[in-house]
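These notes are about the structure you will find just below.
The complex is shown incomplete by one protein chain, all other protein chains being positioned as in the whole.
By letter and in written order, the chains are A and B; residue numbering begins at 1 in each of them.
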Amino acid sequence: MSSQLLTYIFVGLSFATYIAIAIWSRASSTNEFYVAGKGVNPIANGMATAADWMSAASFISMAGLISFLGKDGAVYLMGWTGGYVLLALLLAPYLRKFGQYTVPDFIGTRYYSKTARLVAVLCLIFISFTYVAGQMRGVGIVFSRFLEVEIQVGVIIGMIVVFFYAVLGGMKGITYTQVAQYCVMIFAYLVPAIFISILITGNPIPQLGFGDTLVNSSTYLLDKLDQLSIDLGFSAYTENTKSNIDIFCITAALMFGTAGLPHVIVRFFTVPRVSDARKSAGYALVFIAFLYTTAPAVAAFSRVNFIESIQEKSYLDSPDWFKNWENIGLIAWQDKNDDGLINYSAGKPFEGSRPIFSDEFGSQGQREIKNLPTLDNSNEVYIDRDIMVLANPEIAKLPAWLWL
Amino acid sequence: MSSQDYWKANLKLLSVLLFVWFIISFGFGIIFSEFLDQFSLGGFKLGFWFAQQGSIYGFVILIFVYVIAMHFLEKKIGIKEEENE
Partner (left out) sequence: MSTAAGLLLVISSSISHDLLKKTFMPKINERQELFYARCSAAVAIIVAGLFGIYPPAFVAQVVAFAFGLAASTIFPALFLGIFSKRLNKEGAIAGMLAGLIFTASYIIYFKFLFSELDSSSYWLLGISPEGIGFLGMIINFLTAIVISSASSKPPIEVGKMVDKIRLP
């Protein structure tokens, strides 16, 4: 069976399940539509919150982002988990006790003012629309890449599916589809992560393999990665490049932002009791932590894989993903020293910020670009900023349908 | 125990837990991270481990400590919750 057919079957089955759940749990009152009738078990709510959290931005892209950023990537790891402590300790139990349906509801009542409610609605719509715009784009890109349709068509498919379970089922439908999605996602993420970990370090637990020695060697993975990065002219993988004040502020903004995101807060309105709101935040963080402690390990593994699979390899023997993304235009290779080998290092490979492809092909079959090569470094590879995000599953050999 | 004592005890608990929250993330993971990097934990530099692994484990533990502590506090004050109020 071809992998394309498998992808179709898998996507089809998951959508059928999601839509079936939405129809089964469709809302018949506003209480059910807004807050799932306040009857969601705290563990189920924890899973739903985790699935809600693992958006396109933080799911696959996470590992890709960190493998590019090295230690700086910790701003996302801490920033997107630490906020749950604030939620559990400072907000969730009290807002659940308040017992209304929306975040502006609380602000409007507590500050006894319609104006306050309207300002809160304004902020909420602003926040949610900026967030959702990114999400729909992500959904479109994934569909277009794996169902081989245009991005626009991908977005429309996504819209139809979301329409079914959000409009019919409301919060109730969304909660139970998210529980199903969480189970699929975490399984699909952990299994390949365990395999790469065994492959590279011989340790089946990625969180430990991350700090383990390489197979058949006494060198630690992270020491090797530091060495590789320095050799190529990057700064060491385990050191920061951003200033401490910037790292501090980004982490803080993401943490407090997490605690202020309306779609996360509302999840804690759906449990039966105040104590359940606290527990539920704890379970949510456990489920999120499975992914967020695995992601930096996958990031390190795929960074090693990435460098070792292209550095000084001949273009003809380069991996499939390299050529696939070159075809799409997110990777470019310019053989500056005419040796037919890919030389990857720090520095801009050519003048200008993006490659301008001509229709010609070079001696090795690579796509020729019109940009002038830079002379101050020997880097020959252009990698789009989004590439590690999008190509990471292929580099790390993770299955592609994870994003759905 | 009055409801005012309950709130005071809660605030005290919150300040302790949030202090730990700050230290393991902003402290060990960012401000003192470079200093901690001279120690190692297996193949990890300690500061790096806190930034990319340890702080997250700490967050999970903190929430459950709070859940358990509040459970006992609520027992002491004799609160029984009702569903779906």
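Assorted remarks:
Simple rule for what comes next: a residue touches a chain if its C-beta (ideal position, glycine included) is under 8 Å from a C-beta of that chain, and two chains touch if they have at least 3 such contacts.
Keep in mind that this is a model prediction, so the values were computed, not measured.
Within the complete assembly, A:D52 is the residue of A:D52, A:D226 or A:E239 that touches the hidden chain. Within the complete assembly, A:V132 is the residue of A:V132, A:I328, A:I356 or A:L372 that touches the hidden chain. When the omitted chain is restored, the residue from A:P206, A:P262, A:G282 or A:P296 that touches it is A:P262. Think of the hidden chain as still there; on subunit A it touches residues 27, 29-30, 33-34, 51-57, 61, 65, 75, 79, 86, 90-91, 93-95, 97-98, 101-140, 151-152, 155-156, 158-159, 161-163, 165-167, 170-171, 174, 177-178, 181, 242-243, 245-246, 248-263, 265-267, 273-275, 386, 389, 403-404.
Contact residues of subunit B toward the unshown chain are 3, 6-7, 10, 70, 74, 79, 81.
In this text, only the chains that are shown with their structure count from here on.
Here subunit B touches subunit A in the complex through residues 14, 17-18, 21, 25-26, 29-31, 33-34, 37, 41-45, 48-49, 51-53, 55-57, 59-60, 62-64, 66-67, 70-71, 74, 81-85, going by the rule given at the top. The touching residues of subunit A, counted against subunit B in their complex, run 38-39, 66, 71, 73-74, 77-78, 81-82, 84-85, 88-90, 99, 207-208, 210-213, 220-223, 238, 240, 244, 247-248, 251-252, 255, 272-275, 278-279, 281-282, 285-286, 289, 292-293, 296.
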